[in-house]
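Sharing a structure here in structure tokens format.
Only one protein chain is missing; all other protein chains are in place.
So that you can tell them apart, the chains are marked A, B, C, D, E, F and G in the order they are listed, and the count of residues begins at 1 in each.
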Amino acid sequence: MDYHRGIRKGFPEVIFCPGKTKEEILTIMQKLATEYPNILATRANEEIYELVKSSLPDARYHPEARAIFLEREPREKKGKIALVSAGTSDLPIAEEAALTAEIAGSKVERIFDVGIAGLHRLLPYLPKLWEANVIIAVAGMEGALPGLLAGLVNRPIIAVPTSTGYGANLRGITPLLTMLNSCSPGVAVVNIDNGFGAGFLAHMINQLAEGVR
Amino acid sequence: MDYHRGIRKGFPEVIFCPGKTKEEILTIMQKLATEYPNILATRANEEIYELVKSSLPDARYHPEARAIFLEREPREKKGKIALVSAGTSDLPIAEEAALTAEIAGSKVERIFDVGIAGLHRLLPYLPKLWEANVIIAVAGMEGALPGLLAGLVNRPIIAVPTSTGYGANLRGITPLLTMLNSCSPGVAVVNIDNGFGAGFLAHMINQLAEGVR
Amino acid sequence: MDYHRGIRKGFPEVIFCPGKTKEEILTIMQKLATEYPNILATRANEEIYELVKSSLPDARYHPEARAIFLEREPREKKGKIALVSAGTSDLPIAEEAALTAEIAGSKVERIFDVGIAGLHRLLPYLPKLWEANVIIAVAGMEGALPGLLAGLVNRPIIAVPTSTGYGANLRGITPLLTMLNSCSPGVAVVNIDNGFGAGFLAHMINQLAEGVR
Amino acid sequence: MDYHRGIRKGFPEVIFCPGKTKEEILTIMQKLATEYPNILATRANEEIYELVKSSLPDARYHPEARAIFLEREPREKKGKIALVSAGTSDLPIAEEAALTAEIAGSKVERIFDVGIAGLHRLLPYLPKLWEANVIIAVAGMEGALPGLLAGLVNRPIIAVPTSTGYGANLRGITPLLTMLNSCSPGVAVVNIDNGFGAGFLAHMINQLAEGVR
Amino acid sequence: MDYHRGIRKGFPEVIFCPGKTKEEILTIMQKLATEYPNILATRANEEIYELVKSSLPDARYHPEARAIFLEREPREKKGKIALVSAGTSDLPIAEEAALTAEIAGSKVERIFDVGIAGLHRLLPYLPKLWEANVIIAVAGMEGALPGLLAGLVNRPIIAVPTSTGYGANLRGITPLLTMLNSCSPGVAVVNIDNGFGAGFLAHMINQLAEGVR
Amino acid sequence: MDYHRGIRKGFPEVIFCPGKTKEEILTIMQKLATEYPNILATRANEEIYELVKSSLPDARYHPEARAIFLEREPREKKGKIALVSAGTSDLPIAEEAALTAEIAGSKVERIFDVGIAGLHRLLPYLPKLWEANVIIAVAGMEGALPGLLAGLVNRPIIAVPTSTGYGANLRGITPLLTMLNSCSPGVAVVNIDNGFGAGFLAHMINQLAEGVR
Amino acid sequence: MDYHRGIRKGFPEVIFCPGKTKEEILTIMQKLATEYPNILATRANEEIYELVKSSLPDARYHPEARAIFLEREPREKKGKIALVSAGTSDLPIAEEAALTAEIAGSKVERIFDVGIAGLHRLLPYLPKLWEANVIIAVAGMEGALPGLLAGLVNRPIIAVPTSTGYGANLRGITPLLTMLNSCSPGVAVVNIDNGFGAGFLAHMINQLAEGVR
Partner (left out) sequence: MDYHRGIRKGFPEVIFCPGKTKEEILTIMQKLATEYPNILATRANEEIYELVKSSLPDARYHPEARAIFLEREPREKKGKIALVSAGTSDLPIAEEAALTAEIAGSKVERIFDVGIAGLHRLLPYLPKLWEANVIIAVAGMEGALPGLLAGLVNRPIIAVPTSTGYGANLRGITPLLTMLNSCSPGVAVVNIDNGFGAGFLAHMINQLAEGVR
């Protein structure tokens, strides 16, 4: 068995843009595009997209997720991932997670603008959360949302701390620590601002729940 | 005006025991007892109490709060402070806060064993919380309780992080950071495990609300 | 009882601007303005204000507090909050706290340019501090001002560490730690540079002291 | 729907022992035993067990996992969780994870004594890892094992950093950071030494993969 | 010129005890005693002293400073160092500083039990502080004393942070940071609990002021 | 006695520029210039100087020290401070220290481009170091210079860590820690990049050594 | 023996550019060029190079290594250093290491684009790694590459953490800690992004292996 082929079966190839010039990104995308139908480039800006589009005209740009993607063989969106986030500033990370999971073939239900400070807005969504296979919870500031959800819903929760906040937020270290110390079990954490990682892992779990391994 | 006399008007004298020998603590208590009717010695153990009692037989010991106190002129308990805490391990800090406020002359309502992980146990207490002038919220682990309360009750919240937890809890640094980053305003924070400081400040606010300055 | 309505009773709606585009801020303000008479947008710059003003001409800008506000139903300023700060660089945070409390309906007495380094300037203000219901103390650098005040005045002190300083100041972590370790009780701390949070909490306490809950 | 009942459906009740006296632990276990058939008390020592056994004679002790458990209604072990760990010192955490998942009803395959330093011992286990629904990877020291596995196997990986190590290991902070920064996606992290949390979450995912929600 | 001989001219030889067995300490002291008249062994306990005394009967023990010393050629105590400290728990560090400076030949004036929390106790000592050549200020908790003194007295201040405190005190890191960020110039800082270093440096400055280099 | 007047006797008034607008700086300088002959504004750039000069034509700018100063009554330069520094990047901090001490009335001997990496360049300066009353040692990177000097010269050493370096230098935290842990006594430390504080304190000690208090 | 001359025998003179103006860099290079044939200026940009070239026309620029160098007496490239790195973003640091070692006289074999996430790409290079005298391993993100190599190859490994990454990468602190905690012995670590230091040390070891001291 060729393990390497296997581990990315069906998942799009991914490029993490920061630290690369736009020319390097284009070169990598062109090369991948000869082999793979679906490609995702995260943390990209419009300027990079302009260059990429000139060479790969079917590439698209998702401005909120700050991602360029090529989706020549769209996959059927299956199962259900609930994506919960609190504030406007967390949207780019949340959308990066959503786009990642969707391109990979998962259905994503966005539940935005709910947070620990507005419990009355969150509670009505509980039935929807129980319908999902897995939950992604994105939160900055104090980062208490995933732990709160873990006490309300019996599903795996992928927690994404964001660098939204100031002062003692320490660029996301505070919500990261909060999430790691959750009183309720059922929460696991990815790196600060790592929407892609959360989307990838949630898709894996969603697939398993839909009977695909 | 003699400001120094004024600032402790009515409040018991206080001794912080760690770093002092039991003989030193006894000497300080004996000296204070000649001048002040009410004295509080925090973070004391039974061994210290045995020594103190032999010389000051009306001294009492509160084992959960780990405090020795002399209350020769008990003050009427006025107003209302709600004291909320989550876990068994946070009890010593919560009781230290309660005892401090009670000796100083505040009525304290204890609401224990409620936390972010058990929202269904917390919510029924909301009417009681709205009746209080001020809330003390004691929490270790992820420390999300004060921020949650701030979104539910319109009262000043004194947050006390505790060193309850392990690993990335960092001996209370995590709940401290969580509380400082609360999304909901209305929360202020005292030092880790500082039950005394929270009780003192809550009493001050409770007094103001009862018309005493 | 509708808790959510209750918790913001009389307090203006608040927008925290960083991490939002000026268009997003305008949209939120326009929406809130149809429902609430008083709105506060903190950490705003003049450029945002120019856009907001074009649509909401009665919005005003407070350049020192870096805040846009709409005050269509000004509330009577009651009670007294003393606002103490040391250096010129702490003024934006101090003014943010003042404006927040004033819009909410508290009288604020500013005592600026006093600090631990100039005790002879601070001491003459003691009578004024004793007249207040609650004190906000804003300090960067070493952050010793709130602890000093707590030994001189018998009032609740809301301490606001600022990121003013350099080197081992660690962007406000040092004054934050100093304030949390205050020897004198009566001090509680909000996040670094969180003038809004301090103003909000001080207003709550001031209201209680004036008999409003 | 009674969400609270639902979220622990089938999962044993759990007690975290540190910070509680053995008498408190016994009292909690006795009370829970009247209502629930399966109970797990983690981070317990033999001394606690001796006391518990005197009152609950069918309680058992797992010395490696340092856990007391009552399993009056054993659940069928379904699906497959692969549990990978490197060193002898990580065994208590690994066994805590295993016991947690097994009591909850998951089959666990232990793959011990493999690590990044001994690639030749790890590689032969790849087929077994591909058979699992989900992987728990326990590692101290540098904590590179989960990231290595994520490049070899297409399954969700729950990474558990342990406090095994010294010096710049910083009591587990180093493997925690390593795991959060994994180059390969598919990894999420729980708190340092949190074997229970990893076992709980892995069981949740394993259940989903077996068609149970 | 033999620089090495010169740099310790007149100063006693010093042994830092932690990390050495009592036998090692005795051996070092015996060897030094054949060459030097005055020897200081810091952070020693009574047990070490018992052993040392059996071989060097004129060695003495200072229990508060936790130091063993041999002073066969006592030096005249000249000039004046003011030693200011706040709490009972800081006494061992303060006495270590005092003993160090006294054996080296400086006069030390102890001003204990004054601190930022009790300004009314500190202010009467100002004339005495102005009479000194140099000030040592020892403080734990928030560590604000040296900065306060620097605004009141025109003398070099050697600040010694102590590990007295708890929680966010971080074993002395907080007062260390506070002292480094002092608004008033004239303060320099030594390591946490380094009474010896402060006494040594203050003696150097005191000597210079008395015309000795 | 008027302590406040006394504490700055003869020392120029000082303005720390960062966090102030150039207009604010001008206003403060103009106001101080009506009362004091000598003024120092640190961390200033040429743009601020252009504005200041237009109103105070006798103000001068020291580009390496990045300081504006007014010296209408120059003081005689007395005694001797040795100022030692290693690299080109530490020069601004070193020159800030020198200018501060010189305006205050101390003679400063600069010994630049010597460091722990070039012992052969440092050793020839030892006689000059022994002639000084006090030494300022400025160092970034590993910050070992002050500790090395303390083993070679019997004089008080004011150590100034600088933020020169990268990576694990942590913006000056590393040399700060190194200096605080110096094996040789006689070293005290000021804040990172605090050339002004070092110059001020060294001048105080130099004055004492010259018989001025 | 003149130790100073000896310690740089044959090695080019080196200038670290950050913190110096381009004029200062030129002056230093001109001065060194009168005495030494080979000079290396690291962390330089094209703008600096343009200025240097105008005066030293045989200076060359290596854009990937971001280095200016003068190589008037090229040394024979001997022995073999294997240089392994994972991602595109680590290339500048890797090339800085390579250039440093090459100018000094070592042969360098570059093995790029291999990492812990792509074991199948790394393993085919093992024979080449065994042929080298010493290995430089450059890695950002989780920094696990050097520890992995140490379990596969019996050669000294110089590990270079890079600041490539985000969030909990902490600007390179995470890979630094990972490398220091390597389970496999044989690894030593240089500062974050210190390609020059790694190249220098690897050359030293390579020389020793080739019989040169």
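Rule of thumb we're sticking to: a residue touches a chain if its C-beta (ideal position, glycine included) is under 8 Å from a C-beta of that chain, and two chains touch if they have at least 3 such contacts.
Here the structure is a predicted model, which is why all the values come from computation and not from measurement.
Asks: Which visible chains touch the chain that is not shown?
Replies: D, E, F, G
Asks: Touching the hidden chain in the complete assembly: which of G:Leu83, G:Val134 or G:Leu148 does that?
Replies: Hidden-chain contact among the options goes to G:Val134.
Asks: Which one, G:Ile39, G:Ala65, G:Ala82 or G:Leu201, makes contact with the chain that was left out?
Replies: G:Leu201
Asks: Determine and list the chain D residues touching the chain excluded from the picture.
Replies: The missing chain touches chain D at positions 87-89, 118, 120, 164, 166-169.
Asks: List the residues of chain G that touch the chain left out of this view.
Replies: Touching the chain left out of view, chain G contributes residues 1, 3, 6-9, 14, 126-127, 130, 133-134, 151-156, 158-159, 176, 180-181, 185-192, 196-198, 200-201, 204-205, 208-209, 211, 213.
Asks: Hey, which chain E residues sit against the chain that's not shown?
Replies: Touch set of chain E with respect to the missing chain: 3-4, 18-20, 24, 161, 163, 171-173, 176, 191-194.
What we mean here is this: only the chains that are shown with their structure count from here on.
Asks: For chain A versus chain G, what separation do you get between their C-alpha means, in angstrom?
Replies: Result: the chain centres lie 36 Å from each other.
Asks: Mind checking the centre-to-centre distance between chain B and chain C? Centres are C-alpha means, answer in whole Å.
Replies: Taking the mean C-alpha position of each chain, the two centres sit 26 Å apart.
Asks: Going through chain A residue by residue, note those that touch at least 2 other chains and give them in order.
Replies: 3, 87, 118, 151-152, 167-169, 173, 176, 180-181, 191-192
Asks: If we use the touch criterion from the header, which chain pairs count as touching?
Replies: A-B, A-C, A-D, A-G, B-C, B-D, B-E, C-E, C-F, D-G, E-F, F-G
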